[in-house]
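The structure follows.
Note that this complex is displayed minus one protein chain, with the remaining chains in position.
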Amino acid sequence: MKIGKATVPRSAICTSNEERIVIRGANLSEELIGHISFTEHFHLLVTGRRPDAAARAVLDATLVAIAEHGLVPSVQAARMTMAAAPDAMQGAVAAGILGCGSVILGASETAGRLFLEVERVAGEQHGGDIQAAARTVVADLRARRASIPGYGHPEHKSLDPRVRALFEVSRRAGGGQKYVEIAQAIEAAIPGVVGKELKLNVSAAIPAVLLGIGFPANALKGVPMLARVASLIGHLTEELADPIGFALSYQATRAYEYTGELPAGESGGQA
Amino acid sequence: MKIGKATVPRSAICTSNEERIVIRGANLSEELIGHISFTEHFHLLVTGRRPDAAARAVLDATLVAIAEHGLVPSVQAARMTMAAAPDAMQGAVAAGILGCGSVILGASETAGRLFLEVERVAGEQHGGDIQAAARTVVADLRARRASIPGYGHPEHKSLDPRVRALFEVSRRAGGGQKYVEIAQAIEAAIPGVVGKELKLNVSAAIPAVLLGIGFPANALKGVPMLARVASLIGHLTEELADPIGFALSYQATRAYEYTGELPAGESGGQA
Amino acid sequence: MKIGKATVPRSAICTSNEERIVIRGANLSEELIGHISFTEHFHLLVTGRRPDAAARAVLDATLVAIAEHGLVPSVQAARMTMAAAPDAMQGAVAAGILGCGSVILGASETAGRLFLEVERVAGEQHGGDIQAAARTVVADLRARRASIPGYGHPEHKSLDPRVRALFEVSRRAGGGQKYVEIAQAIEAAIPGVVGKELKLNVSAAIPAVLLGIGFPANALKGVPMLARVASLIGHLTEELADPIGFALSYQATRAYEYTGELPAGESGGQA
Partner (left out) sequence: MKIGKATVPRSAICTSNEERIVIRGANLSEELIGHISFTEHFHLLVTGRRPDAAARAVLDATLVAIAEHGLVPSVQAARMTMAAAPDAMQGAVAAGILGCGSVILGASETAGRLFLEVERVAGEQHGGDIQAAARTVVADLRARRASIPGYGHPEHKSLDPRVRALFEVSRRAGGGQKYVEIAQAIEAAIPGVVGKELKLNVSAAIPAVLLGIGFPANALKGVPMLARVASLIGHLTEELADPIGFALSYQATRAYEYTGELPAGESGGQA
């Protein structure tokens, strides 16, 4: 069935024949394998360009920062899935990836779009004043009762320790600082609008430093996903040796309360 | 419900409190972010150890080698999924990952287990003679009509160009060569048993060089999965800008033949 | 880690002990197995109530209508995934499900929300006049350059044959007709606003008849998903016997055009 107008598949990423594979214009076997790191290759695949030293340092730092944070929901989902289907590691990784949504890891992208919005509003409405634009945008989010993506963290309330590390890498490596400044302007604007502090978390720091190296906004969500897959493979390798998937699911329901009805004739009793 | 005996979830990968996150014994913000590359971090997460220079070079090379090979089935599945559900990039990545099964990307693991089997058989039955063990193991696979994972390639018939590049990186970097030799012994044994040449492909070269740096067999499957996610994010970023998901699905069915029945009263005609 | 405020898992769907399983207040083994159909059970699970005869007929009809439509993108993605990972049917089903997004099968939900919006606007702005409300809402969508979910179909341009069948079942069975009328009012409003006819497709007919039996809007998306899984299992059972996953992927790229660069020294040539 023909859906939409395009009928010829085109792509600028890869072509191959029997002798060689070309990726983004480079011969894979001769110019890439052994010559660039996986992080550089990821940058090349996504943007079509090899990263300069600043971009490589910043991209590496973000991938390291967001890969692992213990038994978070996506890791639990993956380990439970592995326990139920141990032959199909790809299914467990996929289950973990599916938890990279708007609420959890996806905030890297929505926070990035928030920074671009502040940049736009600063230019169009505030003569370039980022502080003022941050107040406008935060107030607008607040008026719509929307949350502010990338601010506040359930565990790292006073300061997410990954934020300072990422900002330091960005500065040392020579990454653009514009979006770091926007991210901090939003942090500064929040108390006046929201009535309490919400500190930058890692999901705001990541787009702040990545937009500064020209990483495309459309690919921001991919960074936590790629990073999380590295973590998932670590957890699933451990799960194969020391399984805890069912232990997690057992613990999760120890305090379970059934709130529905019981069949006629059964007194309440235990669930 | 309690399934199995373990009830307490334990893990050696990560612990955290409000101030710091510890990964494999290291403080994430102070010792890892900005200090190690993503490839090194992946090695640390999976094995608990930081890689030496040889391990880093080899792991980087394998991740670069296997990430991308054009519009392969898993990339097509991901791009079609993205076209149908453009708001959920994680779903499209997951769909792509689910194609890393026994036939396609999973061969890295099964080929690795084949090498370990040849090593075992060489020690137990052939006084350490790898050539003889390779002939024994290949003949046994052949007798069971099983395929030989990691040998032969639909496109790169005479030589997979990625193989030579990976072996060269391994040798230059000082990675262990034992499994490379086993991989080549199998390649040499095939014509005598199978009656035709089947050349080493990238899915055999990857475990050959990774087992040589002590990468665990249980995690081998994770390498092509992580690599492929980098590629998928590249393709999905392109899909957002220049969608071809529906074009792929349109082309795929242009030659479709319906082999079932038609309702009574309909003459054959077109489908 | 504690995310959000709720810490105790509660649910009204199921409780069990060693002797019996209770679902929505009924004893599964004594009151449900052998006593209700799967469609009735689905209704019970989702709504907490057993369907009356009208609801059962309408829900069955929608599930039958949307299950299968040939080698659509989600079926292709599933069959390619099965070809690559034949041991993990669950992965192939999951890949197919992931294509139930906002553009394709998810339109059942967005069309349903559109009908509720017309109902609201009719009540609040037009004294209950559905025709006027439909014009207002369609004009508003048009002004925002949004598409009208559930109207127009790439193959069934003049009339989607499933629509009439679903409406007839709904009428005969005694399902509520209010949302059918709203759906038709939108169809009638489109030419005046959009400048061309866009006929009701199955994704509008489904919520039109389901909202009429009190099926919850939040669960509308689940109907095409459940239906599509039945179809996917049919296709994957066929795939196990007569595989076409790789044939689909081969056909899909026969017309492929590489639009990127080639390595220096390579003249254009074919990809």
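As written, the chains take the letters A, B and C, and residue 1 is the first residue of each chain.
Please note the rule applied: a residue touches a chain if its C-beta (ideal position, glycine included) is under 8 Å from a C-beta of that chain, and two chains touch if they have at least 3 such contacts.
Quantities reported herein were computed from a predicted structural model and do not represent experimental measurements.
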Hidden partner chain, touching residue among B:Val8, B:Ala53, B:Ala143 or B:Ala241: B:Val8
Contact with the hidden chain (one of A:Gly4, A:Gly101 or A:Pro216): A:Gly101
Absent chain, residues of chain B that touch it: 1-4, 7-17, 20, 22, 24-27, 31, 48, 69-70, 72-73, 85, 87-88, 90-91, 94, 154-155, 252-253, 255-263, 266, 270-271
For chain C, the residues touching the chain missing from this view: 1-4, 6-21, 23, 28-30, 32-34, 36-39, 41-42, 45-46, 57, 59-61, 63-65, 67-71, 83, 88-91, 93-95, 97-101, 106, 155-158, 161-162, 164-166, 168-169, 172, 216, 218-219, 221-222, 225-227, 229-231, 233-238, 240-244, 246-251, 253
Chain A residues that touch the omitted chain in the full complex: 70-74, 76-77, 80-81, 83-88, 91-92, 94-95, 98-106, 245-246, 248-249, 251-256
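One rule holds in what follows: only the chains that are shown with their structure count from here on.
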Fewest touching-chain hops separating chain B from chain C: 1
Rotation angle superposing chain A onto its copy chain B by C-alpha atoms, nearest 5 degrees: 180
Nearest-to-centre chain - CA centroid comparison: A
Separation of chain B from chain C, taking each centre as the mean of its C-alpha atoms, in whole Å: 34
Centroid distance [mean C-alpha coordinates] between chain B and chain A, Å: 23
Centre-of-Cα separation between chain C and chain A, whole angstrom: 29
Touching two or more other chains - residues of chain A: 1-4, 7-17, 69-70, 88, 90-91, 94, 155, 253
